[in-house]
Each structure stands twice: as C-alpha cells, then as structure tokens.
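Complex shown without one protein chain; remaining protein chains in place.
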Amino acid sequence: MSFNLKDILTPFTAWSRVVKEPVTIKDPFTREAAPRYRGFHDNDVQLCIGCGSCEAICENQAIDLVPIEGVEGIETKSGDSGLRPSIDYGRCCWCALCVDICTTDSLRLTNAYTWVDTDPDNFIFTPGVTPKDWYEKEEGWRKPGHGYEFYSHERVHMEELHADERKDSFIEFVKGYSAEQAKKEADRCVACGICTATCPAHMGIPEYIKAVRDDDMEHGMKILYETNPLPEICGRICTHKCEDVCSVGFKNGSDPLSIRWLKRYIADQIPADVDKYKDMLGTGEIAKNDKKVAIIGSGPAGLSAAHYLALLGYNCTIFEKLPQAGGMMRYGIPSYRLPYDQIDKDVDYILSLGVDIKYNVNVGTDITLEQLSKDFDAVYAGTGLHLGRSTRIPGSEHENVYQSVDLLRNIVTGAPVPVEKKVVVIGGGNVAMDITRSMARLQMEKFGEVNVIATSLEDEEHMPADREEVVEAREEGCTIIPGYGPQEVVITDGKVTGLRVWKCLSIFDETGAFNPKFDEADERIFEGDMVIESIGQGMDLSYLSEEIKSKIEFGPRGRILVNEDWQAKGLPWLFIGGDIIEGPDVIHGIANGHRGAQSIDKFLNEGR
Amino acid sequence: MINKFLGFKPDEKLLPSQTVTEDTEIDLSSHKYQKIWLGPNHPGVTGNMAIELTVQGTTVMRAKTHVGYLHRGFEKLIERRLFVQGFPTSIRMCVAEPDTNEYFIARSTEELSGYADAVPEYANWLRMLSLEMARLAGLLRGVPGQGGTFALGIGVQWGVYLRDLILDRFEELSGARVYHMYIIPGGVRGALPDGFKERMEDNLRDIDDFIIRIKKLMFHNSVFKQRAKGLAVITPEMVDKYGIVGTNARCCGVKRDVRKDNPYLYYDKLDFDPPTATDGDVYSRTWIRWQELIQTVDLIRQIMAKMPKKGDIRCKMPNVLNWKIPKGETYVRLESGRGEMGMYYVTDGSDKPRRINLRGPSYNHAISVLEHMLIGQDVADVHAIMVSLQTCPPEIER
Partner (left out) sequence: MKELIEKLSSKYELQEVVYQRDNLVFAAISKENAIEAVTYLRDYEGYTHLVMMSCVDWIEDGKYQLLYLLHNPKLKNDIGIKVYIDRENPEMVSAHHLWKSVWTYQREMHESFGIVFPGSPRLEENFVVEGWDETPFMRRDFDTHEYAEKTYFPRGNRKTNDPAEYMRKKLYPNQPVTAKQRKDDK
C-alpha cells in the first residue's frame, strides 16, 4: 500500500477546531422547548366535561377518568360526567392523541419537560387539578388545525321536502337518512355516553349508534326497546335533550350528533310486521301472571307502561277516551311531523303483546276510578294535558278565538276546522308552531296562500320552540313575530279583526315570577279573522272523584304529588305518569311509563 | 512489521492454515479456538445486539448474531391497537429514522381504506421533508461513525452536534426530538412553523461546512484508507442472494434506490441521482454515504423550495375511534438511509390490523450478511464491518 503524504497531513486540519467557540449548551436544564413541544399535560378542568375520549384513544392505556372532589364548578350533572382524566406517566408516551381528539379542546400539552420526584406514585396525576408549575406555560402542543380533525364536526345533512312542496300537504317532509348517510353520521360518535344521563329515558344511545355503524338493525332495535317502546315516534318528534349535551357538538361551530334521526333510521329499517318484531325482540312467548293493571290513557306514558308491564307478564287494559290510541302523539302532533302509520307501527306492536285497549271509554263518566281500583290490582294514570289554556285577555271569549289543542285534535278526527284568510296564533312553543304550520297548510288548501302570524312573549332567542320548527315555519310562509305580548282581541262589528299587542320588555320579575313588562308605546295590531291561543295546556283531572281527591296530595299548579315510585301519595294503587307529572314531551312520558311499570311490578310483588 | 522489529516468530501451526470460509471445520475441543461475546453491552456495537465470535488468534472463524435484548413485540402490540394508535408504537422499531415506520402505517392504512389519493399535497411534501430530515440525522451520525470504529472519534462529535440541530428542527416541526410521531394516517400533525426554512438553511450551511471537514478528516486519511479499503467486500452476485439493499448494494455498483425505482410521495419531482461505487468495500460504502449526505442536504433544499406555502395537513377521514378498514393486504416501501424498508400490512375488516410486518434492511444485513462477512476477518475490524452495514437490531426483533 502506497502512502500519500497529503493523506497523512490533511486530517490534522481538524486541529483548527481547537480555537472555535464550544457549541455545548452551558445550562441544559433551563433550555426552553419548542413552542409545539409535546411536554406535560394541562387540562382546563372547568371546560372539560369528562367525556373520556382521551381515555378511549390513549394507545398506552395511560389515562383514567377519576372523580374530582373539592374543586368548585366540577360536579356530576347533565352534560358533565364530573370525571376528569388522570394520567399515568409511567405509561404515557406523549403522543398527544388525547389532545387531538379532545371534544372540548380543554386538554393540551405544555412544553415543560423536566419533572423529578422520589415517589413513583406521584407520576399519576390529574392535569389541571394536581398543582403543577407548568400550567402557566402558554406554549406547547395544541390541536394543529389546518384541516386536521379526528372526527367530522359537520352533521350529515337531512334531506327534506322543499317548503313549496310541503306547505300544502300533511305529508311527512323529513325524508330520513339513507343507509350511507346514517353510517356516516353514526361514524361521528365518540361513544362517550354523556347523553345517556340527560335522556329522560336513559337510552343506550352510544350502543344503538354503534349498531348503525355495524349495520345491525336487529341489535339496534333491541337496545331501543330496552328503554323506549316507541322508537318510530321518538325518532321523529323527540325533543332530543341528548343532542344538547352531545360532546361532539360541544365546541362552537360543531354540530351535535343527529341522535334522533339515527334512532328513526333504525326503526325505519324494520318493516311494520308485529311477528317480525316479536321474533327480533324475543317477545313471542311471555309467561303471563294473574295480576291485572288498568292504564288510563294511551299516550306515551300509558303505552310505555303497558309495554313494560306486558313484558313482565301483567294483564293490562288501557282505557282510551278517544277512538284511536296515541294520545297527544296522534291528536296533538300534525302528521307532516309524525305520520299516523308510524304511530300505528309502534302501537300495534305494543298491543300485540296482549295489551287490551278499550276505545271511547271515558274514565270518570263511563267507568269510575273506584271501580277500576276494585277490578284491577293497580291503576296507572297517564292522562296528559288536553285542556287549552286561555290568555284571558279582553275578547278572548269570542267564538272565533280557538284553542290550539282543540283544533289540532279536530284536524285528526276529521271534525270541521274553521279556516280563515288571516290567522293569528298566540304562543311560541312547539304546539304553537304545530298549529301555525297546520293552519298554513289548511289555508293553502282552501285559499292557495298562507297568511298566518304567530307571536310570542319571548324574543327570538328565547322562544321555547325548537329552532328548526321556527325556521321551517318561516320557510313555509308563516310570519313569526316574537317578543310581543297580546293585550286584546280586536273585535269590530262582532267579528274578530286582529290582535293588539305590546312589545314585551321582560317576562319575569326580579323574584322570578311570571310578570311581563311591556312597552306600551310599541303597539302593533296583527290583522286576523281568527285568533288561536297556544300558550300551554292544562290537565283535566275530572276523573278523580272528590273522595279520591281528598285522599291524595296536590302540589303547586294542581299537580298530583307522587313518591319516588311514582305512586300517588296517599293511594298506593294509583300510579301517575306522563305530562301531568313531567314534561311535557314524549320522552318524559316514555321514561315515566317505564319507571311506573317497574314500580307497579315492585308494588304487586311485595305481598308475595 | 512489528513482529519483525521485535524479532517475534509466531508458531505457524497455531494460526489458521488456510483461507477461512464458512465451510472451514472448527473443532472447539482442540483448544485452538476462543469464543468471544461482542455485546450486547458494548460501546462499539450498533444498538442492543451481540455477536458470538469464534476466533482463532485474532481471526474470526464463525460469527453468530444474537438479537432479542430489546424485544417488546411491537408488531404484536400494534395488532391490539386501532389504526390511528399504531404509529406511536411503530416508531420504536427504528430509532434512527422513526419517520419511516410512521409513513408505512399511514400509507398502508390510507391505501387499504381508499384514501391514498385524498392526502393533501402539502402534507405529502411535509412527509417527504421529515423523511429526508430523518435520513440526514441518520447520516450525520453514520458517516463520522464509520471513522469512530477506527478510533477516529472527533468526527462523531461534530456529527452528533449537527444531528442535534436537525433534532431541534424536528422538535419545532413535530413536537418531539427523537420519536417524532409526525406522520399520521391521512396526513401530518403540524404545518411548517414560521421561520422554519431560514433556521433550516442555517443548519444546512453548517452541515455543508461539516461535509468538507469530514472529507478531509476521513477520506484524505491514510489510516482510514488503509483499514477500510478492501475490507469486507460486497460483490454484485451477493446482492440478490442475500437480499442486500440500499447503500450496501450501491457500493458495488448495483444501483437500487426505491426513490428512483418505485417513486413514492413526490420523489419523481426532485432532481437527484443516487451515488454508486464499484469496490464494494467499507471505504466505498462510507464514501457513497458521504455523497448521500451532500445529496440529502440538496434534497431538503429542493423540498423546501418546491413545497407549497400552505394547505391542509390532513384529509377528511372517518372518526378515528370508529375507523374500520375492509379486508386486504399491501406492501409499502421506501428508501431509508439504510436501504429499502417496507411494511406488509394486513387488515381483516375490523378496527385493528390483523398483521403488520416490517421489512428492515438490517434483517438481512445484520444476520446472514454480517455472519458471512465476518468470517476470516480480524477481530479489530468487526465493529467497522458492522457499522458499515448499518445494522440496527430493533428492526430485526420488531
């Protein structure tokens, strides 16, 4: 091998580095990490709702959800589990997937990275609760943005008939999801289960949404029927409290999951065939016992109670005042929202479980409650709110001033419904919207044009009606003018010509009592040939005889007091449920009915 | 020469009498042989592996590679994880260039679920940037490291400092220095920070200077030349027989580079030509790696110049918690600093992979190739041969 002198000398050029400044960092302990560095966790515990998505995505199972005690503002309540993530730094790998999925954006990683401790157990800590000095650091890993998201924040659009197509008919206008749309929507669910507590019936929402993803409708139906025997109905008109607390919709600009439409999707996939239902739900053979339960009213509460009692083997008989079952669901809700065949689908199945129903029987006049208590082992009353409430303003006693509940009922029974060219509706709730939109349809049929004004005390933001109801009513040509209080029905020559209103400044006074204040200067007259009052409904308790009334207790606003088992205080055989206790809405009725059935079961079994 | 000077005459009978090959019989009971364990705790060994050497004198007669000092069953663990949860574990299968494994998981899942074309352009450029940065970080340690095996420690110190600067850039871009967890199914996890290109350019200038210095230090060095030239020659015939890839194949004239052969990401938009050599020895392997160092610096400059200024970093994909991929299988490969790496990815319709299997270049280089090459070599050269093959045990016992 030949030696080259250059090859011997050149390496010595490395000595030139001797005179260079050293590159070593003198004090590595205070070196600030990059602004995006994935260091130690911080959690804004006031913002966090304890949904547990961080726990679900943690690939090392480093995260636990633990109850937090002694921190103000954190408690278990609707929309907040009261749990917060605790992290085991013996397992954590600081991948920050927990931050990237966080539904509330409360979790983040700071860029702190040194922590020395002598006790290994200290390395399990609850970010945001366990005191740590790095929480004040602003820098660190947060969601990257730029189109980076772990689940879609946009709801799958629900197709509806266009306003022009729907406003002249009572055909259902919400088309329902297709299989593809439903799966796409169900895919957004993070399965936290926060919704379950808020749902009055505590439905197994994440599980049936999973059934949609898995395309397993039979399993989905089983989950639905565990807690809700009216899925077709609820899938259409539920007030969906669950969606208000949905963690996927927590952040501004995020849509909550369309839980209601997914429920409807499941129920819609099963054909209306009671034998198929029984097959699927395993209710073909039910061992009957010899106990008898009478149920007054076939609304959601009554049907729900009948369903669960029937499953437990009780012989149930429903007494219904009207010619068909369903209560307010049939006689209060217009069929463009809830078609009758869908009510029949749910009701037929319940009746097929051996539930007897007697139509056109008015308890109190045709048969007394005392008689029922003798003939049956227990009585369940879910009689609902069927009496319209009047505003009692001057002129409201005029014959052309109507109650919305009466009109809605007449539309269903086929009784004559007066339709005038100009209609004014008082009320801003869902029932008011129902009658507004129903009258609009009737006007289209009769006159070919819509001229309905609905007005409410509450302003636009505080209208009690569902937002989409207001939007859809406007699409259909109805005029909604919120924020005005009715003062007088204007009567000219014995005919109703309009409604005089004042601008409403506030509804409740300092004590929180109902005491609206008006701006008299801002007076308007809404022209109308008829006025419909829709400011709420009252209960008709005339079926209770004086003797029974004397035995039970009444609370404020005439509500019957019940104990925790839904028994009327004073009369152990009488169970109460539905709108007269809670609500008013369908899902509370269903929940009451379910619990009522369980309580009746407990009550009738106690003697054994 | 020294023996002559000292007047020492070794007993020829005790030395290996012929050229040692794999077929040379050795009789351990003859007391002529010694077994030496090199590793697993040895500063000269690449990572946690051990070589069981049977030596006669200082000549290696047999070598057996032992791995398993690190085994945590990463592939098996990933089978228990959701598709999105795989990447933080996968990076442990390659410490030097972890980004490659993130890319495999991302690319395989995207391909099998039909999102391969949906990944935003900006994200793909960023992926390429992080892969090239990883290669650069690997080479900054690997090239002077070869000198280190011949006791030329100073270059290693220079290289490690510059590698740290690249890790600083990684920290800025991805939020971590070593395990970046940057490439995720659907895209990447961060846009380019403000001022990144300028700081990177500063570092690249330092590296340019380093490239010259290291050339003077190693390639104009008579000691290095004398020891590395002609050492552990890979012949073109060996390449397919042993499954040799990357620089180890290119050092003997077999021009294989996945970036050119099966272009992935936007490598077809970049201007480069993989360097090759003809000798196949340790020297030429180091030499083309040094050339690759120049090339990688150039590629990073090209990427930073050609990439879009902004854009989405991840495409819209199903909810990661509910993501299921239909039954299927694929093999995704790329060119890492050590050669072709790839991953065989099998899905079965559930929300977790059925099987993932990493194909690391070291799987062949560190076992069948190394065991073959060490035979007949001097013990003092074992480290040099090992480092020149760039063996990395995590990808063997993944």
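The chains carry the letters A and B, assigned in the order they are written, with residues numbered from 1 in each.
Simple rule for what comes next: a residue touches a chain if its C-beta (ideal position, glycine included) is under 8 Å from a C-beta of that chain, and two chains touch if they have at least 3 such contacts.
As the structure is a prediction and not an experimental result, all values here were calculated from the model.
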item	value
Of B:Leu38, B:Leu53 or B:Val67, the residue in touch with the unshown chain	B:Val67
Residues in chain B touching the chain absent from view	67-68, 71, 73, 75-77, 79-80, 111, 240-243, 256, 261-262, 328-331, 333, 340, 342, 344, 346, 354-355, 357, 359, 363-364, 367-369, 372, 396-397
Residues of chain A (touch criterion as defined above) contacting the omitted chain	50-52, 55, 63-67, 76-78, 81-83, 88, 121, 124, 192-194, 196-197, 201-204, 206, 226-227, 594-595
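In this section, only the chains that are shown with their structure count from here on.
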item	value
Chain A-touching residues of chain B, taken from the complex the two chains share	81-82, 84-89, 120, 152, 154, 158, 161, 168, 171-176, 179, 181, 187, 189-191, 193, 213, 216-218, 220-223, 225-226, 310-316, 318-322
Chain A to chain B touching residues, read off their complex	1, 3-4, 6-8, 10-11, 13-14, 17, 23, 33-38, 53, 56-57, 59-60, 93-97, 100-101, 109, 141, 144-152, 186-191, 213
